[in-house]
Each structure stands twice: as structure tokens, then as C-alpha cells.
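Subset of chains shown; positions unchanged.
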Amino acid sequence: MAKTLNVGLIGYGFMGRTHSNAYRKVNNFFDLEYRPVLKTVCGLVEEEAKAFAEKWGYESYGTNWRQVIEDPNIDLVDICVPNNLHAEIAIAAAEAGKAILCEKPLALNVAQGKQMVEAVEKAGVANLVSFNYRRVPAVTLAKILIEEGRLGKIFHYRANFLQDWTISADVPQGGMATWRLDVKAAGSGVTGDLLAHCIDTAMWQNGPITQVNATTETFVKQRKHAETGKVEPVGIDDACIFMCRFENGSLGNFESTRYARGHKALYTFEVNGEHASIAWDLHDLHRLSWFDHRDEGKLRGWRSIHVTDHGGEHPYMDKWWVPGLQIGYEHTFVHQIADFLEGLAEGETVHPTFADALETQKVCEAVLLSAREGRWVDVQSVG
Amino acid sequence: MAKTLNVGLIGYGFMGRTHSNAYRKVNNFFDLEYRPVLKTVCGLVEEEAKAFAEKWGYESYGTNWRQVIEDPNIDLVDICVPNNLHAEIAIAAAEAGKAILCEKPLALNVAQGKQMVEAVEKAGVANLVSFNYRRVPAVTLAKILIEEGRLGKIFHYRANFLQDWTISADVPQGGMATWRLDVKAAGSGVTGDLLAHCIDTAMWQNGPITQVNATTETFVKQRKHAETGKVEPVGIDDACIFMCRFENGSLGNFESTRYARGHKALYTFEVNGEHASIAWDLHDLHRLSWFDHRDEGKLRGWRSIHVTDHGGEHPYMDKWWVPGLQIGYEHTFVHQIADFLEGLAEGETVHPTFADALETQKVCEAVLLSAREGRWVDVQSVG
């Protein structure tokens, strides 16, 4: 018999949907001790919270997140609100002894992030940050290959996250749909929203980043506010490039923008090692590119691995369909919940924890500082 | 308030899973009058039916499909059993006045198929055959483009369905896992299992096939039976190639095999018209290739369209995530259920019906006859 785990979801936006879908599906595909129960959803507008609850089968809904945290029936608090609200909610949830799943980035800044880490560690509650792309099977496979030492010494790590949705100067900032352009709600632009994903995956796969040197740009200098209609300066970074050094001696090159025509969510990475290289691309997330210099000379070439099982050897894929049949974006959240529930059952820590995400936050903060000051910044010097 | 639609699922194998997932998800993503309720699942082995019911949330389970059909609470009978059982169950369900969703191919042969069509038409029940690949958004988009006349006169239609899972002579035939190799259960090999998909899509997009000329091969001539262990002749076609004529004057070239190393489920099609061409590939199902000769000369090239929304213009995709984020195989079944439920609500016929699937069955039968006799066969002459 499965143990129930009562979920309180805070935030019914895009991420609220991805998480709700994951809770509903996870036990159909994974054999787990825990079964999540969609207990309550809470958000800004009551009518919308109600509609969301009906659509997804939440037992109740509300508009006050503190009630969720104070509810003794809630086991897991799931934070899907804009970045500026993460810290307060997470700290309260930790103090209330709840397990916490928090959307990324961890916080607005390193200072907040440190408080959050302290809170969950003091409370001893399970905590996980939703850097979901780690759990694309191809990305997890890349991690495994690196960990197995198959690349040998690593020389280069390269990652991009390219979008094109803010090129028009008519896109507003602020409000429910475009809070990501509002520096007060988001903390930063592409650095916290997109590069944070790249950094999380990179450090997981290739170890700590020690130094960064960045530049940022805001192409559209002022935008209307979505709610007030007032034209205001734009405070976020539209684009960010940074070079970095990893602790293992490899060089990093990262870039993100929302001004790259033709790319909707082109998160790519490539790792070059002594013996082999790996590349991946979110637009075809079910494939991993692999080049092995140890292959016979005349037959060497980049392999396009269709990561859809191969005898159960592809991470997570034995839970889904049959070889050749691809999964999509939403499955990363199911994997995340499955791992989190398994960790709860086993009493084991599941990553990335708040503490892991704080390291990513430090890199982001160092990147923004470097861009402002035009110099190399030691990652551990910030915050 | 949603109207409930009580589902009785017959067969808890691979297709039972894809359909159950679709019933569970469809209302989370589509706004529909009907809400399916997972009432009962029925299958061969009681323990397995029970486990399946628990995993997917069916209210009850059983081993006798007649009980499902006799149950007045069941609104929709969903047939996910081997091909040799389709006719009997579907006819009984029709007589009991149930709506029917039936896995493909429709039947073992045209004779059975005709009886099934008669039964549903006489009973006036809603009926749909699960040629799910029609509802890959990229495939639906291809259909729309053809229907809009963008290709002009069509010259060529080409489709392949390539797999590699039966190359080893140690793969058995018969039993629960390998009934597709048993001619008694499956009726045919790749023709009914794989080419039926290609034919369904092709006739939907390009109109009726009038004549066929085929060849088939059985590379492994005998295999052990999965249950008895007895070595027996193999009765199915391992591979099939056929040339054909469409009513609109275009030439068709179709091929399927389970002996193509490197391909797990490589269903591809390409259509060449006077003005434009289209190509698609199940291994990257979220993309459509499009070439338009009317593009400016120096900029002409095959476009790889990432069919993931673009302002709501990509079929079904506005229901899912945001542009750039791909969906997968299982979503085709959600789309199928969504359309079927919408048809029920509107009182409109949803395709492919049993009658549509009978046309595909005729082509399959003509193909097998042609292969046996080494000659061109008129499709409408069979059955």
C-alpha cells in the first residue's frame, strides 16, 4: 500500500501545471512507496485558483499561502511563484517542518539563498530545487558517462540558452505573464532564468566553477508595465555571455539571450574531453550526441543516440514506452518527483538541494557582478 | 460540469497503458464536456488485471470481457487485445450499444472488418480506430497543408516503417509479449502491424489507393512458440514492400521491415507535389520538414519546423506547454481521446471510423494477395 503524501501547491502558473501533471502521473509509471495527493492549490486570484483546482483535481484552493504552510495535513509545500517570493515562503515552510520543492532559481540573490539553506538545514526537512533539465534522460546519461570517466580529462564545457520571445519592444514587463522581465520579481533576466539551468547542469557534470568573467546587455531599454501601462526602464539583462574556469582546469563558455531569432528554447551544451565529447540540445531532447576517439579510426563519427531505452540502459526510459518512442518536456518533472519521493522513502538526500542551488546562485551573482565591473570575479567571494 | 463517460478497457498490455494514460490526462489539458471515468479493466490474468487497475486507478477489474459489455454502466468499450479478438468483441459491444475505441488494425481480414462496420453502423454507435499517428501534431499539420492545396498536384507518396527487434532467431512467437509474430493472433506481420499505419495516414492525406503490387519476405522461417517451446513455421511477413497507384494519379512506394538495424520505430513519409514537398519522421516526431519551391530562389531550402506552437497555429500544441518544448509519443493518444470526446459531445463523426479502417484493411489484404500471386491487385477487388 502506498503512503500518501499531501501536496500544497503555491502558484498555479506555468510551473504549477508542470508540477501538477507530474504528481498525477508519477505513480502510473514509477513503483514508489509514496503516492502524492493533490490537497490544495493556492494563488493570487481566487477564481483562477478554483478553476485550476478543478482542472487538476486539487481538493481545495485558496489565496493565502500561509494557510497552506500552517495546515498540519500538508506534507510537501511546492513553490511555483515568482523568484522574489521564494525565500519567505520556503523559510516559513521549513520552520513548519514541511518537505519543500522550490522552483528555480533558488532566490533573488545569494543573501536570501543562504537564509533558505540555513532554514531547511536547521529544520532538517527534505528540500529540492526544480532544475528539471538534469532529469532529461539524455542529460542524465551524459552525467553518467562523465562520471564513469569516459571522457578522460575535460578541456571544455560550452552551454547556450537561446530564445527569441522579447525581441519586440511591445512586450511589456511585470504582471502575471511577463514578471520574468521585471527585475523586482525576477531578480535578473536571462542569468537567473536561463543560465541558472546551464550552470546547474554544468557544475553537476563538470564540478565547481571558480571564476567568471561576464558581459550583459539590455537591448530594449524601457518597456510598458503590463498592469500600470507606465513606461519604465528595464532592469534585467536581455543577454549575458560569460567565460569561466572550472576547478578541474577546464574552460567554460556560456551564453544566453532572448534575442536569437529561430530559437524558442535552445538549451545546448557540449563537453570536450581527452577521449570523447558529448553534445545535447533541448530542441531534440531525446537525443544525445557522442563522439568517441577510441572508436576504430575509419569509423569514427558523432553518434546520434536516440535515448529511448536500449535494453533498459537509458535513465528513466524503462518506465515509459518501448525503444524508439520519444518522451517530451513534461517528463522531466515526473522524473524529478519520482526521485524526490524515492528519496523520502529511503531517507536519502535528492539533488539539487537548496545547498546545491545556492552554489548556482553564487555563480549567477558573480556573473552579474563581473558584468557590472568588467573584471574576473571569484565565485566564492560573492554574497 | 463535465459529463462522465465510463470506460471499460479490455486488454492491459502496452496499448492498455497508452489509452489509460490518455483518459487520465485528457481533461487536464483539453476543455471538454465529457470526463472519462476509469470504470473497469479486463484481461487474461486476474493478478495482472488487478495490479493494472491499482496502478491506473480503475475502479474494478476482471477477466471476462463479456461482463464489460453487459455492464449497463459502461459507456465506452476500449479494445486493446490482439487482432484476432477485435471482431467478436467489437460486434458484441456494438450490439450492446456501446461507443467503441478499437486498436488497429481493424481486424484479421476484410471479411471480419466488413462485419464490424455493419455492426457499428446498424447499432449507430460512435466508433474510432486507434491509428494514433494521424494525431502527431506534425502529421496533422502535413494533412492541413495538403488539404489547403499548398503542394499543388501530387506526384509521389513514399512511406517506410522500419524496426529491428526480430532479427535474432531466438525471439519466440506467440504468447503475451510476442503475439505479433504469431499469424493466428496477428493475421499478418509488418503489413497489418506497421504498414497499416502508413496506409491510414497516406489515404487520409492523399486519397484512395487503387492498385498495389507487393512482395513480402519471411527471413526467419521458424521460431519457438513462447508458451509451448515448440519450434513452428513462421506464418507472418517479416518485411513487405509495395508500389501503388493513388486515385489522384500519384505513385506510392511503401516499405516495412523488422530487420533494419538502427531503426526502432522509424516511421517516415514524404510527399512530393508540384509546388512543395513534405517529410516527416517518427524518431523526431515534433518536427516537420517542408520545402516550398515558391520561396525566393536563392533562399530555397528544406525547413525543419519545430511543431511546438508558433502562436497557436500548430495543431493541438496550444494545449500543452510553450513554444520550443516538445511533446512525445503518448500525446497522440491524448489527442485521439480528446477528439473522440469532442465528437461525442457535438454528435459528430470522428475519424478514422471502422469504415475508414476497413479501407486500410482492404489495402493490406490486397498487398498480401499481390505478394502471394506476384501481380498487380485492384484494392476494391478484395474481401
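Observations, loosely collected:
A and B are the chain letters, set down in written order, and residue numbers restart from 1 in every chain.
The rule is simple: contacts are C-beta pairs under 8 Å (C-beta built on N, C-alpha and C of every residue); 3 or more make two chains touch, one makes a residue touch a chain.
Everything numeric here is computed off the predicted structure, so don't read it as measured data.
Counting every copy of the one repeated chain, the full complex in this structure comes to 4, with 2 of them shown.
Simple rule for what comes next: only the chains that are shown with their structure count from here on.
A straight line joining the Cα centres of chain A and chain B is 36 Å long. By the touch rule above, chain B contacts chain A in their complex via residues 14, 18, 20-21, 24-25, 27-28, 55-56, 163, 165, 263-266, 282-287, 306, 308, 320-331.
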